[in-house]
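Take a look at this one; I'll ask things after.
Complex shown without one protein chain; remaining protein chains in place.
Chain naming follows the written order as A and B, and within any one chain the residues start at number 1.
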Amino acid sequence: MPHAATLKVLIVDDQYSVRQMIRLALEEIGVRNILESENGREAFDKAVSQPLNLIISDFNMPEMDGLSLLRAVRSHQTVRKLPFILLTGRGDRDLVVKAAQSGVNNYVVKPFTNAVLREKIEQVMGKLS
Amino acid sequence: MSKVDELRNTFFDECSELLQEIEVGLTDIRDGRGTDDTVHAVFRAAHSVKGGAGIFGFETLVEFAHVFETVLDMLRHGTLAASDEVLSVLLTASDILSDLVTMARSGNPVPPGYDSECRAALNRLIGADGDADAASDGAGAEAAGDFDGIDFVPVLADGFGEDEASGDRVFNIAFRPRAEMLKKANEPLYILRELAKLGSLQLTADTSALLPLSELQPDHAYINWTGTLRTAHGRKEIEEVFEFVVDDCDLEIVEELPEGAAAAPIADPVLPDSGVAIVDDAPAEAPANPAADGSSPALAEMPVRTNAAEPAKDGAGAAVKPAAMTTRVDLEKIDRVVNMVGELVIAQAMLGQVVRELPEDMTARLQHCLEEVIHHTRELKDSVMSMRAQQVRTVFQRMPRLVRELSAKTSKNVRLEMSGEATEIDKTIIERLSDPLTHIIRNSVDHGIELPQERRAAGKNEQGVIHLSAGHRGGRIVIEISDDGAGVNGERVLKKAKERGLIDANAVLTEDEINNLIFLPGFSTAETISDISGRGVGMDVVRRNIMDIGGRITLKSEPGRGTTIQLSLPLTLAVMDGMVVEIGQDNYVVPISAIVECMRPTRADVRNLLGTAGTLQLRGAIVPLVHLGDLFGIRGAIRDVVDGVVIIVEAGEGTRLGLVVDELRGHQQVVIKSIEENYGVVPGIAGATILGNGRVAFILDVDRLSGVAGTEMDGVAVPRAEPAVMARAS
Partner (left out) sequence: MGQATDEIARTIVLPAVLDQAAAEGFLGMLLRAVETDDAVRLDGSAVDTITTPCIQVILAAAKADSRLTIVNPSDAMRSAFDDLALPLPVASGGETDIEPVAVMEQADEAVSTAVDTENMAKRILTIDDSKTMRDMLMLTLSDAGYEVLQAVDGQDGIDVLGDKRVDVVITDINMPKMDGYEVIRNLRANPVHKTTPILVLTTESDTEKKNLARNAGATGWMVKPFDPDQLVATIRKVSP
């Protein structure tokens, strides 16, 4: 039963306002340790250079999209098991299928409520205290 | 404002940039300047708008953006060709999207069917079967949250969610301090004690490297440790313990995973093309040499690498903007700083005053220090001002759409070219530039550019061009709007002006003077007040707006060839260079930027005319004098012009005035303080300031002085002296 406050989460999205909304949602849940990245490449660098507990990433980003990031993470020895949640928009059904094939832990459809986000995280990490 | 509201506003700010990208991108594609990256960038921008709208719950926006994005997607995949009609639809869509965003921002409901025409056009592009997709995907038929029909099961992460007992993790740690570590006062005992606090630690020390006592060096490290830590914490906490020493020791932290899963190396990671570069830069050792115990030596060097984003890698992704380091700051904060700088300027002037009054021999060093201070204050002022400076782009970027719409409405073919968008102006000025600029361009399209057939008949290109440019010139910002239209019809203007009694029926005017008549209030040559230029908003209002921000507007025209309107604006509103003058017992400040020349006239130079303050003969031109002492009713001012000083100023519209003052008192930077807030508008006075001597001085509003002084002689606009002849006072 992980303590929300001990989790270190990386948010990946190229839009500042979206990142902040997700941050707000995470803080509501009790997460304190939140990192942000604007694109997949930077996110990957962060993921392999420091211990993370979870990545929440959008799909649509310049340089390296969320799906590619997922695949890169899953192929890298040190972080291949890093929990990964993908943010999708309505109409991204195919994307979810592909992500599932690449080993995504869970997905969340935008727009989402804090409750939904929490549930999705708990489906992956177990009940948060 | 709640956090969410703030973020929503931020989102709208982001949208402005995104919408701009879309518009510029589509325009480039239409004009043949687009590349593959342009299409991708436009698609992504639209997708971002949709995404953000989704997060903040703007349904209509999401749906429209979705359809828009679908077409853009087809464009970038090549399933749709970038023909003129397609681009036309897309550009319109871009406008509609922009409107929807504006409506969302202001909270106004979208008029029903506002976007339906455009949406239908987009759907047509998507095609018959595409229709179904677009409709169903966008149309919120899905349950909030999940996708139906996909067999998705969330994957539980390792080490999570199971039970408390085996919530503990096991880490094998190797710690080999190097000499550097001890030299920096990092003590292994403290570190290992910290580590032990995380759980239960089994530690083994290896002293085999210990040198004989006679060779021992106290600040070297001879002992290393290996251990196993059972802890509920994660790697992060462990690494934090070693945070300071990571570079000065060999450190390994390897988690013992259940079922010994740690060891197996993954053969050649399969990465999408864009990912290849990363593996080279990120811990290169890890995939390449899987150590037998699955340890990750790369970790020891971790903090130094990979943290900085690497803009150099951008070679491939040309659509990526260079990473300028920016931050968001409340405008209020900047304004406060601007005020503080203003106060600093005043204080410094006072200091200068005091220093000047000290005996010479004492002040050499003091003077020198003061100069340093002045220099730094000036730099500070410039820096602070530039913080508030924005690129003119923000105002300019609305113009292309304006021109597009106007051209359509008037059935004219007009192209807008812009240059110098990166020119920076103080934010306060930029905001007040929008209306005048809009009106000038409207005028240009409405009255300036001719109908295509007229242009053809005149031997011109059917497409008219309006050129909008901005640049720095002589300490001011110059904005030019020029068109290659029909120019001002001098005869008609003159006729109208005489008809309306704006000028004397017998007046003889130069071409330039005629052109500038359109700035007079109550003037409009339009036969009908078209809905474009609007009712009652004439060029006089535009000129008033420009003058209100301390600017000047001039117009030049060549019949048949075109018209150029030039706006000259000050760099900033708050601090300016002024010439302090004395009139009677009082001090006034004349803006340096308006001063052409200062001189002490002789009797021969002055002509007296009944009813006025007289005129000055200056190298063949006549300059009307304004006796400020009389104008402001100042007692004790000198009576006779030849006893005082005349300051020749440029008072707007190219007219010149000679201001009569008692004496010049020196040049200094002054902070403009508004008197309107406390007192009200005083004609002829632009504001007040505090001088170095602590006294208050009024700042003259040179542009309006001519009006106040009533220097129009016999109804004729005051003639302008030739600029080439006059030397500028510095």
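Keep this in mind: a residue touches a chain if its C-beta (ideal position, glycine included) is under 8 Å from a C-beta of that chain, and two chains touch if they have at least 3 such contacts.
Computed from a predicted structure; not experimentally measured.
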{"item": "Among shown chains, those touching the left-out chain", "value": "B"}
{"item": "Absent-chain contact - pick from B:125, B:157, B:182 or B:440", "value": "B:182"}
{"item": "Omitted-chain contact residue, chosen from B:4, B:120, B:211 or B:340", "value": "B:211"}
{"item": "Residue among B:26, B:86, B:192 or B:613 touching the omitted chain", "value": "B:192"}
{"item": "Contacts of chain B with the absent chain, listed as residue ranges", "value": "182-190, 192-194, 196, 203-205, 207, 210-214, 216, 218-219, 221-223, 225, 227, 243-244, 247-248, 303-304, 307-308"}
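Just so we're on the same page, only the chains that are shown with their structure count from here on.
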{"item": "Centre distance in Å when chain A and chain B are each reduced to the mean of their C-alpha atoms", "value": "33"}
{"item": "Residue ranges of chain A touching chain B (in the complex, touch as defined)", "value": "1-2, 6, 8, 14-18, 20-21, 24, 33, 41-42, 44-46, 48-51, 53-54, 58, 60, 62-64, 68, 71-72, 75-78, 80-81, 83, 89-91, 93, 96-97, 100, 103-112, 116, 120, 122-127"}
{"item": "Contact set on chain B toward chain A in their complex", "value": "3-4, 7-8, 10-11, 14, 44, 47-48, 50-52, 54-57, 62, 66, 137-138, 140, 142, 144-147, 149-150, 152, 154-158, 160-162, 164, 167, 233-237, 239, 265-266, 269-272, 274-275, 278-279, 281-283, 286-287, 290, 296, 298-299, 302-303, 305-307, 309, 313, 317, 319-320"}
